[in-house]
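One structure, as structure tokens, below. Some questions next.
Note that one protein chain of the assembly has been removed; the remaining protein chains are unaltered in position.
Entry: chain A
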Amino acid sequence: MFAVSKAERSYLLETVETGTRLDGRSLYEYRPISLQVGVLPSASGSSRLRLGETEVLVGVKVEVGETAESSTENVHIYFTVECSGSASADFLGREAENWSSELQKALESAYSAASVFDDERLKLVPGKFCWVFKVDILVLDTGGNMLDAIGMATRTALSTTLIPRVNIQQSEGTFELEIDDNPSACDNLKVEGAPIFLTFSLIGSHFVLDPSVQEETCSRGRLSVAVDANGDICYVCSFGLLDAVELARLLTIMKKTGKVLLDRLDECVRNGNSS
């Protein structure tokens, strides 16, 4: 557990009252983000992202799987979050499981609410075969606000994921899938609809975006929201008593910052790919 003395806590509260934070950021500002894509050569798509002291590594594996007949989905997506015990003392023992299941749940509900994979090209055989995306997330270091870092890293990993072309041949009611051997015959996954998370901590009477560990420890409430590129909210998770009036004000900030964040991430991925 991160330790904060009473004196530090009260100083942090006083500082946040004046509209700045202990590392100089304003209330609705992210820490600098470092991003790298294509870090795992054996994965279909991967990324490594650092948000302040928090660092995560994401790999995406693409497979063809069978699906139930009632299902109309093109893609089944599974998330696995692994909190390595060396990242934080909070992950020792069974605590890591609680963290991973919490983060997994957030990702699953956000991705199921946002219609991410509405791409016609991803269609295989409805009710018979579908794509299976396995997203493995490894938390390498913790410095607060893991959910946002994971959300961003997952989105960028998916955006660099390559999907092989598949020829479908039908003969007497059975389907034969033939995956193109040519490594260059791949399509880039479109992830315009993929959401990212924005997390706020309630400190005193103010909300702060992207809390550090110290701020998380001193907060009395938390609000995590997933927004997609349109600024639509597809997931909300809160903890503690939050003020409704304040929430309304946050809504505009969420939409604006979410949009900027998505643009910057996409831009960075584009630059990284071209160079």
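Worth pointing out:
As a convention for this text, a contact is a pair of C-beta atoms (placed from the backbone, for glycine too) under 8 Å apart; a residue touches a chain by one contact, two chains touch by 3 or more; residues count from 1.
By definition in this document, contacts and distances are computed from a predicted model.
For the omitted chain of this complex, the UniProt record lists the protein as "Ribosomal RNA-processing protein 4", which is one of "Ribosome biogenesis protein WDR12 homolog", "Ribosomal RNA-processing protein 4", "Gaa1-domain-containing protein" or "Mannose-1-phosphate guanyltransferase".
Touch with the chain omitted from the figure is made, among A:Glu8, A:Glu95 or A:Asp232, by A:Glu8. Residue A:Arg50 is the one among A:Arg50, A:Arg155 or A:Arg222 that touches the chain missing from this view. Contact residues of chain A toward the unshown chain are 3-8, 11, 14-15, 18, 20, 22-26, 28-36, 48, 50, 209, 256-257, 260-261, 263-265, 267-268, 271-272.
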